[in-house]
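The structure is given below, and queries will be raised subsequently.
Here the complex is missing a single protein chain, while all its other protein chains stay put.
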Amino acid sequence: MLYRENGQFKTSYAADSQIFAIRQDRVAIALLLAVAVVGVPLLADEYLLRAILIPFLILALAAIGLNILVGYCGQISLGTGAFMAVGAYAAYNFFARVEGMPLILALLLGGLSSTVVGVFFGIPSLRIKGLYLAVATLAAQFFTDWAFLRIKWFTLDSASGSVSVSNLAVLGLPIDSPLQKYLFCLAFVVVFALIAKNLVRGHIGRSWMAMRDMDVAAAVIGIRPVSAKLSAFAVSSFIVGVAGGLWGFVYLGSWEPAAFSIDRSFQLLFMVIIGGLGSIMGAFFGAAFMVVLPIALAQLLPWLGGLVGLQVDTAMVSHFEYMIFGALIVFFLIVEPHGLAKLWSTGKEKLRLWPFPH
Amino acid sequence: MGPFLETLIGGLMAGMLYSLIALGFVLIFKASGVFNFAQGAMVLFAALAMARFSEWIPQWTGLSSKLLVNVLAFAVALALMVVLAWLVQKLVLSRLVNQEGITLLMATLGITYFLDGFGQTLFGSAIYKIDVGMPKDPLFLLEQTFPGGILVGQEDLIATVIAALLVGVLSLFFQYTGTGRALRAVADDHQAAQSIGIPLSRIWVIVWSVAGFVALVAGIIWGSKLGVQFSLSLVALKALPVVILGGLTSVPGAIVGGLLIGVGEKLSEAYLGPMLGGGIEIWFAYVLALVFLLVRPQGLFGEKIIDRV
Amino acid sequence: MKAIGDVVLDVKNISLAFGGVKALTDISFDVREHEVRAIIGPNGAGKSSMLNCINGVYQPQQGQITLHGKTFKGMSPRQVAEMGVARTFQNLALFKGMSVLDNIMTGRNLRMKRGLFWQALHLGPARREESEQRAVVERIIDFLEIQAHRKTPVGRLPYGLQKRVDLGRALAMEPSLLLLDEPMAGMNVEEKQDMCRFILDVNDEFGTTIVLIEHDMGVVMDISDRVVVLDYGKKIGDGVPDDVRRNEDVIKAYLGAGH
Amino acid sequence: MNTQAPLLDVNGIEVIYNHVILVLKGVSLQVAEGQVVALLGGNGAGKTTTLRAVSNLLEGERGAVTKGSIELRGERIEKLSTADMVARGVVQVMEGRHCFAHLTIEENLLTGAYTRKDGKAAVHDTLDKVYTYFPRLKARRGSQAAYTSGGEQQMCAIGRALMANPKMVLLDEPSMGLAPQIVEEVFEIVRDLNTKERTTFLLAEQNTNMALRYADYGYILENGRVVMDGAAAELRENEDVKEFYLGVGGEGRRSFKDVKSYKRRKRWLA
Partner (left out) sequence: QAKEQFFPVLVYRTGAYGPNGTPWANGYVDYLKLVNAQGGMNGVKISFEECEFGYATDRGVECYERLKGKNGGATVFQPLSTGVTFALTEKAPADKIPLITAGYGRSESADGGVFKWNFPLIGTYWMGADVLIQHIGKKEGGLDKLKGKKITLVYHDSPYGKEPIPMLTERAKTHGFELATIPVTHPGVEQKSAWLQIRQTRPDYVLLWGWGVMNTTSLKEAQATGYPRDKMYGIWWAGAEPDVKDVADGAKGYSALTMQHGVHPDSKVAKDILQLVHGKGQGTGPKDEVGQVLYMRGLISAMLGVEGVKRAQERFGKGKVMSGEQVRWGLENLALDQKKLDALGLAGVMRPVSTSCVDHMGSAWARVQTWDGAKWNFTSDWYQADEQIIRPLVKAAADKYAGEKKLERRTPADCQS
């Protein structure tokens, strides 16, 4: 009964197709945003910002991008790391080579470069499907890993192959302290989440989903596979590229190709799956799960060990962390195979019925 | 000519080693439609078990015959893999019947994490040794014809023979037995397979056990090559292009794919690598696979992807 | 009596084979504007394959198809769709992960032009366009009486309703030619009656030409204007329902003695 | 007819999908050994769900029986697996065909005999029997199931279930997508097996006309509840059944062409 939509009538289609059509949701999201913009800066310490919130936001952004490709358009990609890398290195080149290049512009240009690469590696998707397509994206992954390691030009001939940026600023405001960085990322995430949501609820998003669910039928109602798939690759790699730029510029500050290795690609794919394929909100859930849980476990386990008087060494903690993390993944999948976002909405449905079960 | 042949042979044998791992992927995929991400972790787990038991058994029992110890350790490790298969079925797969491939893939990822942690908790995370008496020193063939002869790794040669044997047996099994047919049915449609009385649980225990066995064999060969430690689970990545190129559902495909990838990457590294700055073999393997897929989207021997309205 | 017009679809000497299987052999027939044209025949006769040829999913090895005066041998499904042809599928080809509303909205995709940029902002033109198309779709939803399920993911709907959504999606394309592949399979009489009503309404009100595959002879005989009968890929009958019903070949191959 | 103990006794079951969607709201039905029982009802009434509950195929759909009991020959079976049910001779033909796409028609049929222990020869006899029932399958035996027509797949699904030599068959919409002649044949097969081999059938069917002609007893399901049951012959005479399920009004069969002239009326229960 707490969560009821009865009595909330929509008088226009526009109102009905709002992102959060139910009042309670709108209130909740407004609260959440308020906390993110006002509450967090007041309360969070530097550690929380730097080690948890900033990576969470950036990875959530990347996960949104990936979700468009995998969750909405049904094209499995294991090359997210590559597209992030392209975004980061391209942004770096624009930033370092062009005198006076504004930060935001550099990041967006990085995203655009990533789009180009993404579309290029998306071309095989017109012919190759399913897990087989993973090969194309993996090729992208390993190729960029190699290219940024080996082609000196990309790293401005840095001997170690590691690049770094500093003195970040937007319109004269420095992006330096964790808080500034956090807000900077937050702004990006909010804007892109909104854009992504808008895209997926419009006809473009529907053509992606149609492609995903049944491509022959989609073709029959007049959706062009070429444009549907490639636009998904384009949008996805743009967002992922921007996230890559943020990851390099804002989170790491100095990076090497290993920061965007295949592990990152897998990590993001897992975020998207565990969060919920085809759900923007799922990207956030997934990112939270994959970022926060390991850290929480690493903190929690020694403490728990301490409670029962056990001295747990880091290796042990680390192994247990893996075990628990793995077990939790399985557990959540069993509870809800369609991811945390689905679990969330089932929960809401239950609330709607509460306290009368049916 | 000599160096070329050498690279070629090296590639072929590296390819067979990949096939050995690829085989595990193919088995499980073919028999349940699950892309088993945990194959690499299973290889590590099996190898760890083998390595540690062959170290512990003499300590516990005072046995000194190396052969006996190895056989015992193998048996124990195999038993462990069967138990593992049973647990996976019981705790994970049976609760995810009829779910989409991607969900199952994710579940096997959970298993991967668990196994990585569990294996190292149980067996430790240092470097261990598997010594099944594989010869380490090189063999030089045709020393008269080519200066310096042609180098062949004896270890690789043995691995090649074993892999070929495994593949032969397994392909026959799938194609010609009733169980093989049932396995393929399960991969197509869990629910329909259930509806006609195929006991998914038993089937899954069987395949995962066989995959565990393959992982153990791969683990022993790779482990005696590289030493048993965490990186062993990463060689699974090398098997990915192989499986995909050969076709996810094809046992012979795993072999042919392995050979192609092995040869392709070694030759490319040897002849293209120096021009491009080296280290190209990894992406070259994928690009090679990609080129083949553009011609045959289901892999060389994979079942045709069906989409019909 | 409704006015049947000129030939809108002319199928000439179509042959299609898959390896050794001859799905269609030298089939010709025509469809006139505004008529309800049924295709019947035993299982595996090639009916669905025929539809697949018409809307470009299969490319026949021989023969040609003339649509609205335009003759083609190989068109992409998209081109056919642009010429106003819509269809439903025998084995439900709905977009499982999407809601009923979204499924039907995809039918309007061809008419939605606002590009990425406006979509991303979801402002002004994009929003207006979305609302306009939504209104059309809502009319279809009302028409098919599935208002209650608007937001349900189609995968959860019972079979019969899924068929209705499939029809809705085709209708949303506002086609001039509608191809229906066994739209009433798995329905009881009452539901079939509903479905017939929908089909006839579309046919009447919008003048949509309909090609219908159906195994329920009651339905076929009652609502179609002309019937083509296929058997093993060959045409064995063509004519008004009453003639077909009395055709010996048809009785032997398809209807059986009971009819 | 309720004198002998029923083979299958479904007692007031409730089924919930996905923890929230309540679909069956207390369905009870009995099937006696050697009977043909029809389960009728409109789209979404819950026929498929009932069958799934009996054959224990709910789990894969994330559904669960939350109340009531199901007994087979007096044994509670809710906890069994589908394979156990098949071992007890109960096989379901699933709605929507579900053939194994990559297997050939013949391989599909042979997998149906997976549980049989009576030897290759016996299995081949059954295979021949199925081929005589459905000659079309024999013609297409070498094709992968995915590349056969809808009706052929339906035959394959039915044939596959018969390969198990079942004691009881749960048929979900067997007539769907089949040509009239074949529909007739399918029901003849049902009768044939029923009389010759005393196979019991529980069939969910939309083709009420056919179903009631061949069944001994019928249940009508609406909205997850049994709203009416009775001997098939009685049901056939019932006015409401005639009106809504057989399509015959007071004045005989109404043409589908005329359906437009009257607005569909509400069903007799809300």
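Which chain is which? They are A, B, C and D, in the order written, and residues in each are numbered from 1.
Throughout what follows, a residue touches a chain if its C-beta (ideal position, glycine included) is under 8 Å from a C-beta of that chain, and two chains touch if they have at least 3 such contacts.
Note that the structure is a prediction, hence the values are computed from the model and not measured.
**Student:** Write out, one label after another, the shown chains that touch the chain missing from the document.
**Tutor:** A, B
**Student:** Using the touch definition from the top, which of A:Y132, A:F154, A:W255 or A:F270 touches the missing chain?
**Tutor:** That would be A:W255, which touches the missing chain.
**Student:** For the full complex, which residue in B:L63, B:V83 or B:A126 touches the chain that was left out?
**Tutor:** Here the residue in touch with the unshown chain is B:A126.
**Student:** Of the listed residues B:G10, B:G24, B:G197 or B:G212, which contacts the missing chain in the full complex?
**Tutor:** B:G10
**Student:** Since one chain isn't shown, list which residues of subunit A touch it in the complete complex.
**Tutor:** On the subunit A side, contact with the omitted chain comes from 45-47, 50-51, 55, 149-150, 159-162, 164, 166-167, 251-256, 258-259, 261, 263, 295, 298, 313-315, 317-319, 322.
**Student:** Please give every residue of subunit B in contact with the chain that is not shown.
**Tutor:** Interface with the chain not displayed, on the subunit B side: 3, 6-7, 10, 14, 120, 125-129, 136-138, 140, 151, 153, 155, 225-227, 229-232, 234-235, 238, 265-266, 269-270, 273-274, 277-279, 281-282.
Everything that follows uses one rule, which is that only the chains that are shown with their structure count from here on.
**Student:** Select, from B-D and C-D, the pair of chains that is joined by more C-beta pairs in contact.
**Tutor:** C-D
**Student:** Between subunit C and subunit D, what's the gap in Å when you average each chain's C-alpha atoms?
**Tutor:** Distance between chain centres, rounded to whole Å: 28 Å.
**Student:** Where the CA atoms of subunit B average out and where those of subunit C average out, how many Å apart are those spots?
**Tutor:** Taking the mean C-alpha position of each chain, the two centres sit 48 Å apart.
**Student:** List, in ascending order, every residue of subunit A touching at least 2 other chains.
**Tutor:** Answer for subunit A, listing residues that touch two or more other chains: 214, 216-217, 220, 337.
**Student:** Quick check on subunit D: which residues sit in contact with 2+ other chains?
**Tutor:** Only 147 qualify.
**Student:** Help me check something: in the complex, which residues belonging to subunit C touch subunit D?
**Tutor:** Answer in residue numbers: 18, 21, 41-45, 48, 90-92, 156-161, 182, 185-194, 196-197, 200-201, 215-219, 222-223, 254-256, 258-259.
**Student:** In the complex, go through subunit D and note every residue touching subunit B.
**Tutor:** Checking each residue of subunit D against subunit B gives 55, 57, 59-61, 81-83, 85-87, 91-94, 98-103, 107-108, 110-112, 114-115, 144, 146-147, 160-161, 163-164.
**Student:** Subunit D touches which residues of subunit A in the complex?
**Tutor:** The contact residues of subunit A facing subunit D are 337, 346, 349-350, 353, 358.
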